[in-house]
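Our next item is chain A:
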Amino acid sequence: MERHFEHDLEELKQRLLWMGSLAERAVHQSVQAVLDGEERLAEAVLGEEDAINEMQIEIDERVQRLLALQAPMATDLRFLLAVSRINGDLERIGDQAVNIAQSAMRILRHPQVKPYVDLPRMSELAEAMVRDSLNAVVRGDQDLAQSVLRRDDQVDRLRDQLFRELLTYMMEDSAVVFAAFELVLVAKNLERIGDHATNIAEDVIYFVAGRDVRHPALDRR
Partner candidate 1 sequence: MNRVALIWRKSLNVVMLTLTGVAAFGVVAVLFLILGYLVWNGGKSLNFDFFTKLPKPVGETGGGMANAILGSLKLLFLAALMGVPVGLMAGVYLAEFGGKTFSYIIRYTTDLLNGVPSIVIGIFAYSLAVLPFKHFSTMAGGVALGIMVIPITVRSTEEFLRAVPGSLREGAMALGASKWRTIATVVLPAAKGGIITGVLLALARVAGETAPLLFTAFSNRFWSPGWGQPIASLPVMIYTYAIAPYDDWHRQAWAAGLILLALVLVANIGTRVVLSRGGGGRSA
Partner candidate 2 sequence: METTAYGNNATAARRAPQIVMSEKPQTASEKEAQVRFEISDLNFYYGPKQAVFGLNLKIPKNRVTALIGPSGCGKSTFLRTLNRMNETIRNTRVVGEILLDGQDISQLDVVGLRRRVGMVFQRPNPFPKSIYENVAYGLRINGYQGRLDDLVEHSLRRAALWDEAKDSLHKSAFALSGGQQQRLCIARALAVDPEVLLLDEPCSALDPVTTAKIEELMFHLKDSCTMAIVTHNMQQAARASDFTAFMLDGRLIEHSETSKLFTTPTDPRTEAYITGRFG
C-alpha cells in the first residue's frame, strides 16, 4: 500500500518542475527579445510573471502543510526544506527574466550597439545552468549539480568581459549610452540568474547528500 505522503511529495515535485520550466522559458524568451528586438516576446514574458508567482505561493503552502502534518524526517525533511529554497530561487529567476524583458522593450527602437556575440554565449550558459540544476532536482543527481557549481565562475567572467566592452563603447560614443546601459543591466541579470541556478544546485546536494556546500570559504577557515 503506497503511502499517500509519497503521492503528496510527487505532486509537489511536479509543481516545482513546472515552475522551473516556466522560469527557463521566461529566460530564453526574454533574451531572445533583446537579441531579436521582438516586442511580442518581451510582452509574453511579462504576461507569464503571474503564473510563476502563483506557483511559488502554492508550493510554499504545500511545503508548510507537509511539514506541519507529516513531521517528515531525514531525506523527506531535507527535500522539503530544499524545495522551499529552490522555490525562492526560481521566483527570482523569473523576476530577472522580467527585468531582461523590460530592458528589451526599452532598447527596441535603438540601433544595436555591437554584434551580439558574448551576450548569446552568456545567456546559453545561464540557461543551461538553470536547466541542468532542474534536471539535477528531478534525478537527485549530485554530479550534475556539481557541474553547475563549476560553471558559475564562467558566467561571472563573461559578465565582467561584457562590462568592459560596453564601457568602452559608451566612452567612445555617447549616442549608444542608453542602449549599452540596458545591455549592462541585462548582463547583470544573466549573471544573477547563474547565481540562482547555482543556489538550486547547492540545494540539490543538500537534500541528496545532507551536505551544506553553500559557503566553502567557511570550511577552509
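Candidate entries met the following condition: all candidates are chains of the complex that A comes from, given by their letters.
Just so we're on the same page, contacts are C-beta pairs under 8 Å (C-beta built on N, C-alpha and C of every residue); 3 or more make two chains touch, one makes a residue touch a chain; residues count from 1.
In this text the structure is predicted, and so the values were computed from the model without any measurement.
When you check 1 or 2 against chain A in this complex, the one that touches it is 2. For chain A in complex with candidate 2, the touching residues are 1, 3-5, 11, 14-15, 17-18, 20-21, 24-25, 27-28, 31-32, 35-37, 64-65, 68-71, 110-112, 114-117, 120, 123-124, 127, 131, 134-135, 138.
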